[in-house]
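One protein chain omitted, others in place.
When the chains are written out, they are named A, B and C in that same order, and each has its own residue count from 1.
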Amino acid sequence: MKEWIARVARQREFMIFVIVVVVTVVMTFASPHFLTTGNILALLLGLSIEAIVVVAMTNLMVSGGFDMSVGSVLAFTSAATATFLRMGMPIAVAVLIGLAIGATIGLINGFFVAKVGLNPFVTTLSGLSIYRGLTLIITGGQNLAGLPLAFRAIGQTRFFGVQTPIIIALLLILIGEILLRNSRFFRQVYYIGGNEKAARLSGIRVDRMKMLSYVLTGLFAAMAGVVMTSRLGAASVTAGTGMELRVITAVIIGGASLQGGEGSVLGSFLGILLMGLILNAMNLLGVSVYWQTFVVGATLLTAVVIDQLGKLRNEGKLVIPRLRPRKATDQG
Amino acid sequence: MKEWIARVARQREFMIFVIVVVVTVVMTFASPHFLTTGNILALLLGLSIEAIVVVAMTNLMVSGGFDMSVGSVLAFTSAATATFLRMGMPIAVAVLIGLAIGATIGLINGFFVAKVGLNPFVTTLSGLSIYRGLTLIITGGQNLAGLPLAFRAIGQTRFFGVQTPIIIALLLILIGEILLRNSRFFRQVYYIGGNEKAARLSGIRVDRMKMLSYVLTGLFAAMAGVVMTSRLGAASVTAGTGMELRVITAVIIGGASLQGGEGSVLGSFLGILLMGLILNAMNLLGVSVYWQTFVVGATLLTAVVIDQLGKLRNEGKLVIPRLRPRKATDQG
Amino acid sequence: MTDIILEARGIVKTFPGVRALDGVDLKVQRGEVHALVGENGAGKSTLMLVLGAIHKPDEGEIFVEGRPVSVSSPHDANEQGISIVFQELSLVPSLSIAENVFANRQPVNMINMLDRRTLHRQTREMLRLFDLDRLDPATLVKDLSISNQQVVEILKAMSINPKVLILDEPTSSLTESEVEQLFINIRKLKEEKGISFIYISHHLPEIFRIADSVTVLRDGKKVCDADVKGIDEEFLITNMVGRKIENMYGHREETDTVGDVLFEARGISRGDDFRDVSFSVRSGEIVGFSGLVGAGRTEVGRAIFGAEPIDAGELLMEGKPLSIRKPEEAIARGIGYLSEDRKSQGLFLDFSIKANLIANHLQDFCGGTPFMQSRKVNDYSRGCVRDYRIISRNIDQQLKFLSGGNQQKVLVGTWFGIKPRLLIVDEPTRGVDVGAKSEIYMLLRRLARNGVGIIMISSDLMEILGVSDRIMVMQAGRVVGEISGRDATEERVIAMAAGTVNGGGEA
Partner (left out) sequence: GGPAQQAQPAQTQPADGAESRMDQLYIQVSALSNLDYFYDHQLGMRMVGEELGVRTEYVGPAEYDMNAMISAFEQAIARRPNGIVVVGFEPSLDAIVDKAIEEGIPVVTVDADLPTSRRLAFVGTGNYNAGFTGGNAMADLIGGSGKVALMTRPGQSNLEERIRGYQDALAQYPGIEIVQIADTQSDPIVAAQAAATLLQRFPDLAAIGCVEAAGGSGASTAVREAGRAGDVKIIAMDRGNEVLEGIQEGVISASIAQQTALMPYYATQILYNLNNSNVAITSDNVGAGVLGIPEMVDTGVIVVDSNNYQYFMR
């Protein structure tokens, strides 16, 4: 039992979990409105869209990949789906085509990174421009409203009082966490992120796995796009702007690194939860809008500092001063 | 002579230079307005602010670092300097304090990354929020105009018809290129970025060098901030938004990578020049704004694809047999 | 000349769960080569890292020329005249040979700008020490073979003109001729400049060729020190291992039968890397590949494994044509390849021992389900740690915290784990101590006895001669000779590899 506690405490996700709990407790005392079903649901609903993207981004970043285009892909698939719906296409068909577009974009990103060997940052950053641009082009800069009510129902119905987006997000997180932590197939991405050359020689289909990770990221961004469109009842041209940075930050807070080889869906979810909590707290506490940006940054920094201090203590002397390797691959 | 050509062609910067030349030639034919002094100066003036930041960012990224906060630091130092000027402080003093603020922010970033061991992405991303937030707080969300004419002169005078910002930027690029390529002191960052552990073992003061690189980045962002403020004659609260991504992209196009150990100031300058050219071309050719975002992304992608194909062919042809890297594909 | 230039007294160094050094003393005389031997994980590298001020000792003192010194950084240690050739290469792959050799001490002009001309000239002079001045000093280190990288590492340590030069397994990736060159240089520096050396190696014969005195470590303690003249190899082994080792190479027994041809390569070529290479491996047979640096053995091994393409020729498995384009296809057909470059191509240093051990056969731990079963993984890994005598705290230990030899044992375990039919091992015992070496040979032999065909690429001639049933010798990308294990002698193999026998005339 004691050992079990020690093991949990050693988990990468533990510190961030503690931080989330502390914020929650503090908020419970600071605002009577915080711990109400309404607020919790509002909080979860608010982060559900990004939480969907976070699942796939975790997998991608564990593999050592990186996707700056998710926000634009979300906007583009949202606009595309809305366009199809307005053309009178059946809902299921429009949604499926929307998802297929997302997956295809992921495939294109993956192709350039894995097969052509482009830098993931530049590749997906050009994607960020390209798909935002395509969104502008197909919408003519107009937000697209007037979607069928049945479609809007997807994002707006409740089951046992909980809105569908929340349910979808939590489900995907649960499945993602189980698969990434335990399935043989997805374990492979850790090896790829840990040492790509060694993974290749270990018989892992590195290129294929990398492409798949990009495809999944595109697909999940599209899913988030569809859920968002149905929730807002409209496709917004600016939707998802800056989302990539929030999602990537959440994944890193949750224990992943830009070098790959580490991270977990649970950790990333805690990361996005923490960021949602901060926003929620600020609005509940009535922080001036001029201070909010500052507070978001300061809290984020505090969280990672606490996290790091916790880790250092945890590892104890394991960290040899002045000889902490930066990453797996940098040892000559 | 032939060998010299081969060596130049093997340089990382060569392909990107070729691409810049091709775009220039095409544009000369496509638009009579392109190759006019006015347009060239406008083009250079437009990119001079970012070019200043690019110099320091190259050094930082070669060392394996990363700074997402430059845009916010630019805005913050710009707002701070403007505030001081409006308080009636002498110009030199206000500018110096502004630069000192930038350097201090860099020191803070560097401290968290090098000493505390935080992830550079998250650290500087919280910086992005923090300093943008501080900008909002000290300005109350208002742009600060009404700066002394003598100060505005800094950014608006011309020498031999060329505006000061261009001169400052080109000078810094020249100095940066020489120092990073040839000075023993700055060469150290290549060791750090290439293999941090080995650098430490070679007696390089890694932490100190890393901190210095962040300090320089902060300082250069502040310099860009001052130049911009004097050019615009006002401090804008939103100045520099999204600049970090453009600057980092330019540095990567110019041959650096997120892993560190490679890159050059010249390459990065060519990168930012290419991006400036694309924007200029689109405005000259009257590309619809809805298409512009798309075209920017597509051109960026094309450029890196051409660059990569060039490199691959280069490696196949120009490299002396038996000295070829073990494997072209495993760039891990 | 009996003055002591470097002395360590009562050095203690602990890592969580490990007492790596437990009150170790070491005395090095001026102008001697002092060997340091011990099993994997005995604490040799740790002691050197303490001397080089990379680790801070928990207890103990260090004296240089009789004065107590407190060095706090590698930089200080260099100032004190202590220089280290690290066991784990400490080069910057993306920089040139010249910049690596003169790291942070590049010649500069008046305004502190690099003087590249002088830098390259000086580098070329250093390279000449190893007959490598045909290499361009501007070549990037990542484009060098492992053995040339090792040479650069040595040159780098030599370039600071140290008083004490520490060599931590410098020969583990060098071939015979380079070892010879190294020894010539060591003797020269010793005699002409009075430089002292601490020399760590698992190749015990080398100790007797180069060292003047020796210290033996076991489990972080000093067991004994002695003058090399008065002792023999057996003495060292007994002190290191605590027992005698017989039949080091696990010679084949008469009852072992070699089966039919299992694998065959017919005229395979790729560019200038290797040309028209033909050979066969029978099941139950160990075929040794010998040759000088860059002879192309590694390239052939990687090509068979599908890690790199083949331009011409064909491969056959049990007489049937074999098409392999990727490592996963090779593994699926029962072919394994143990890489010579364990750090960058073989292992996942940030991962645990168990994660490494299962990396290339994850499916074996799923029991037919899509999910990994941690019980299976743990049981298997504990078994491996026991079988291969991997010294570590537990199976969750990150690999980067293991000693070099123990990392190599994990690598060996990884590839034995896939139950191969044909196993290519490239420098399988790099950095492994004598005890563990003999265990690896036993394991190879046992594998062969079970019908597995084995290709062993090695630069250790004794190992080639001791283990192989048949020896192929390569030179400049071609097979220049084939000798049966029984007929092979050191001289014959060396002569063939050098191209003075058997018409290996070109290049």
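As a convention for this text, a contact is a pair of C-beta atoms (placed from the backbone, for glycine too) under 8 Å apart; a residue touches a chain by one contact, two chains touch by 3 or more.
The structure presented is a predicted model; accordingly, all values stated were derived computationally and were not measured.
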Of A:G176, A:G254, A:G276 or A:G297, the residue in touch with the unshown chain: A:G276
From A:T83, A:T104, A:N143 or A:N182, residue that would touch the chain that is not displayed: A:N143
For chain A, the residues touching the chain missing from this view: 31, 33, 36, 38-39, 42-43, 45-47, 49-50, 132-133, 136, 140-146, 156, 163, 228, 231-234, 236-243, 276, 279-280, 283-284, 286, 288-290, 292-293
Positions on chain B contacted by the hidden chain, ascending: 33, 36, 38-39, 41-43, 45-47, 49-50, 132, 135-136, 139, 141-143, 145-146, 152, 156, 228, 231-243, 276, 279-280, 283-284, 286, 288-290, 292-293
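Please note the rule applied: only the chains that are shown with their structure count from here on.
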Centre-of-Cα separation between chain C and chain A, whole angstrom: 43
Distance between the centres, which are taken as Cα means, of chain B and chain A, whole angstrom: 28
Chain C residues counted as touching two or more neighbouring chains: 54, 73, 89-93, 307, 344-345
Touching two or more other chains - residue numbers and ranges from chain B: 194-195, 197-198, 200, 327, 330, 332
Residue ranges of chain B in contact with chain A within the complex: 64, 68, 112, 116-119, 121-123, 125-134, 136-137, 140-141, 194-198, 200, 245, 248-249, 252-253, 257-259, 289-298, 300-301, 304-305, 308-309, 312, 327, 329-332
Touch list for chain A against partner chain C, complex: 182-185, 187-188, 190-191, 194-195, 197-205, 261-262, 316-318, 320-323, 325, 327-329, 331-332
Residues of chain C touching chain A in the complex: 14-16, 54-56, 73, 88-93, 149, 305, 307, 326-328, 330-332, 337, 339, 343-351, 355, 359-360, 362-363, 365-366, 370-372, 400-401, 414
